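Structure below; questions to follow.
Of the protein chains in this complex, all but one are displayed in their positions.
Let's look at subunit A:
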Amino acid sequence: MIKDIQSAANLAPAYDLVVVGAGPAGLSAAIEASTHGLAVLLADENESPGGQIYRSVDRASDADLTRMGPDYAAGRRLIERFRGADLSYARRATVWSVGPADEETGDGAHALEVGISLGGIARPIAADRVILATGALERPFPFPGWTMPGVMAAGAAQILMKSSGLVPSGRTILAGTGPLLYLLASQLLRAGVSVIAVVDTTPVENWRLALPHVLSFATSPYALKGLKLLLEVHRHTRVIRGATAIEAVGSGQFSALRVHRSNKSLHIEGDLLLLHQGIAPNLNLTLAAGCDYVWDERLAAFRPNVDGRGASSVSGVSIAGDAAGIVGAVASAHQGELAGLAAALDLNRIGQSVYEQRRAQHAQKLARALRGRTFIDDRFRPGKTFRVPEDDGTIICRCEEITAGKLREVAALGVPGPNQMKAFTRCGMGPCQGRLCGLTAVELLAQCRGVPPGEVGYYRLRPPIKPVTLSELAALPHTEAATIAVAGFVERAHDGAQDATYGSHR
């Protein structure tokens, strides 16, 4: 049985393994490692286990399961296994740093230190191994009007449906590309939502890129599922292809989508616009932990460098699932198992032969789950103009309201990377810490400089990667130097607790 931990005060000072994230990869890693006798802590920021994909599945009714489909329902079994495992679980926890143990405050016995805040208390926890399973984020989808109320991410609509049984009540338009766009369309249609159009922005030339991989896709489980989905959506709503640009219009509230196509444009009135153009690895914690990363042209995103068992460039830190590269829920679970198993071997809880045997089993399942992935990546790669808006008035950084034009102006001055761009424009300096502008800003800068995005690099990310309140920090047993490293300043004792600090930005 898992041990539910409500406050950081009740955490053990050290664990063999800390897993961050309770999606398929994190849950599987934690289960696997605990099976081999490791003392495991799984920390997750949500209310219940499952990650975004299996969100609220353990509370789901039969009607919910029917609406969301069998891939969602499959999460139930995983969560049941997790609940039966012998490990500690900290939900609603924020992990704001991962790094080598502090020489001054560390216990000397454990290599790593994880900063966790939970129940209003922040604490450093020692660990021998850390597995980061922080999943993916929806790729930014900047175009004129995307910041307006009434325009939301497709994932948001899924979350509302899964956790609160809320569905759009008005005319709903979906726009973008990728399997999730069609999955959401079918889920909304099944829930009786008036989906008036799906505007598919997939570039036509993607077919040519994807063609060499069509065979392995055709024999993968994705093929039949995908085909069914497409048919279902086509049968019940209007699918519009060939869009070269889109624009949300409305005064203070979304009221229509303008779709530009090569010869004519369309004006579709609606009440809610849901956007999706794929997902990209969530980099914030892995980069803040100091893991090396590369630009992946196929994903059109950065991903951390990991080896076959998920080990990153930072000793003791592994990355599993979509956080290391987009692989989907099933493959994520197998990667989690592999990482959990490797931790058991590294900490001498299993012998080499047991390891090899289990590794081979997991690896085989992983290979099967990865079939067809390359085709999907190529087929649904979002077009360049949808990744880097041509329109100069488009807001790129939602937090600081920085437009594409402003970024191009600064890029023309010859700034080498996104960090300097941030210094000039504040792009990426807001509370989201670049999560909604990072990829766009990097690609825009690379485009202006005529170099690959890998050469431009990503934002330098430092802990805390999520806001930690000063009152939480004040409870940390640490040196002044450590406080400055985390908070950027030291709060002198005066009246009462203060609030959200964004750390290194201050």
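The definition used in the following text is that contacts are C-beta pairs under 8 Å (C-beta built on N, C-alpha and C of every residue); 3 or more make two chains touch, one makes a residue touch a chain; residues count from 1.
The definition used in the following text is that contacts and distances are computed from a predicted model.
Per its UniProt entry, the chain excluded from the display bears the name "Molibdopterin-dependent oxidoreductase YjgC", taken from "Molibdopterin-dependent oxidoreductase YjgC", "(2Fe-2S)-binding protein", "Osmoprotectant transport system permease protein" or "Carbon monoxide dehydrogenase large chain". In the complete complex, the hidden chain is touched by one of A:L160, A:L230, A:V330 or A:V354, namely A:L160. In the complete assembly, the contact with the undisplayed chain comes from A:P431, out of A:P212, A:P431 or A:P452.
Considering the complete assembly, subunit A touches the hidden chain via residues 45, 47, 52, 59, 61, 63-64, 137-138, 147, 149-153, 155-156, 159-161, 163-170, 191, 252-253, 271-272, 398-401, 430-432, 435-436, 466-467, 470, 496, 498-501.
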